[in-house]
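Let's turn to subunit A:
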Amino acid sequence: MIPVLEVKNLIYTYRVRRSIFKPVDEFIVGPVDFVLNAGETLAVTGHNGSGKTLLARALVGAITPQQGSILLEGKKAEQSDKKTRNHNIRLILQHSKYSLNPAVTVGSVLGQTLLLNTELNEQERKTKIEQTLVKVGLLREHYYFYRHMLSDGQQQRVSLARAMILDPKVIVADEPFAALDPSVRSQTVNLILDIQQELGMAFVFISQNLGIVRHISDKVMIMDKGKVIEAGSSKTVFDDPQHEVTRKLIDSHFSLVDKHFEQF
Partner candidate 1 sequence: MRLLDVKNLTVEIDTGSVFVKALDKVSLTVETGEIRALVGESGSGKSLIVRAIIGAIPDHWIITADRLTWKGQNLLTMSNEQRRIIMRREIAVVFQDPTSSLDPSATLRSQLEESIPEELLDKGMFWQRNKQRREIAIGLMHKVGIKNHEACMQRYPHEIAADIAQKFMIAMALVSEPELLIADDPTRSMESTTKNQILRLLSGLNETRKLAILFVSHDLLAISSMAHTMTVLYCGQTVESGKVKHLHRRPLHPYTKALLDSAPSFQINLPPKSHLVALPGTIPTLKHLPIGCRLGPRCPNARKECVKVPEQKMVHQHSYSCHFPLHSPVDDDLETKQ
Partner candidate 2 sequence: KQKTQITQAGITFCSEGSPASFNPQLDTSSTTADASSHQIYDRLLEFNTENGEIEPGLASSWLVSNDGLTYTFQLRKGVQFHDTDYFTPTRNFNADDVVFSIDRWRVATHPYHDVSGGSYPYFQSLGLKNTIKDVTIINGYRVEISLYTPDSSFLANLATDFSVILSAEYATNLLAEGTPSNIDVLPIGTGPYKFVSYRKNQFIRYQRHSRYFLDTIGPEHLVFDITPKSSLRVAKLITGECDAVAFPSQNDLEIIRNREDLTLLQKPGLNVGFWAFNTSKPPFDNPKVRRALALAIDKTSLLEAVYLGQATRAKSLVPSASWAYQPNMQDISYNPVTARKLLDEAGIPYNFTMNIWAMPVQRAYNPNAMKMAQLMSTYLADVGVTVNIVSYDWARFRENLTAGMHDSVLIGWSADNGDPDNFYRPLLTCAAIPSGTNRAQWCNPEYDALIESALKIENSDERRIFYHRANQIIFRETPLVPIAHAYQYQAVNNQIEGLTINPFGGIRFDDVVRK
């Protein structure tokens, strides 16, 4: 079986100049290797500034990596035309607030995505959008809504709708829940789990929240300073972390959990 997404030796170098006095800082992400099958979830976690966001952007093609290859169902994503890639790998960002244009209705955002990536006509587009909205737990009427009429959770749903409206193979989500509060977060998690089950998408999921990571992921990848320091199936990594940093991360998380249970 061909994996949906295969990343080989991906390296991206980010140059930052913090001020004119200082030399250019280089931040190297990678090399990153992983394989992801349909219906699987890969969780990426790590310290702040460890390059998770950069990796996500490299995956969807927002930035071009210097080395390595991304294979989508065995075909090189860089070489296949842009449309296919857009179609198959979709991005969800952390701040739903910034991922929705305040001046444009939900319908026209989604419509544009369809217009650019499918051959559907106006009527079909509308139907598709309404279907998708219902699928992510919104109403048909939300077609005409502007951002400020939606709550945070609803906005995140719209982001999700935007990602899945093209029936992609992979969705890359960069901290999609960080800005949500617990009860809404649970709603969204449930929704994603449902959709994944239903459509069999692969998920690349970036999060700091180890509780959720552990709950929804099949594979975990831990990054530090741009390097992948540990990767493996979720169970192995959580049960038996190898790397120092990983251990610390997991320990500190579980020490909190333990403290919680100590109280009872």
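Definition applied: a contact is a pair of C-beta atoms (placed from the backbone, for glycine too) under 8 Å apart; a residue touches a chain by one contact, two chains touch by 3 or more; residues count from 1.
Selection rule, in plain terms: all candidates are chains of the complex that A comes from, given by their letters.
Everything numeric here is computed off the predicted structure, so don't read it as measured data.
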Handout entry: Selected partner (touches subunit A in the complex), from 1 or 2
Key = 1
Problem - Residue ranges of subunit A in contact with candidate 1 within the complex - result: 18-19, 41, 45-49, 151-154, 175, 178-187, 189-190, 193, 208, 210-212, 214-216, 234, 248-249, 252-253, 255-257, 259-261, 263-264
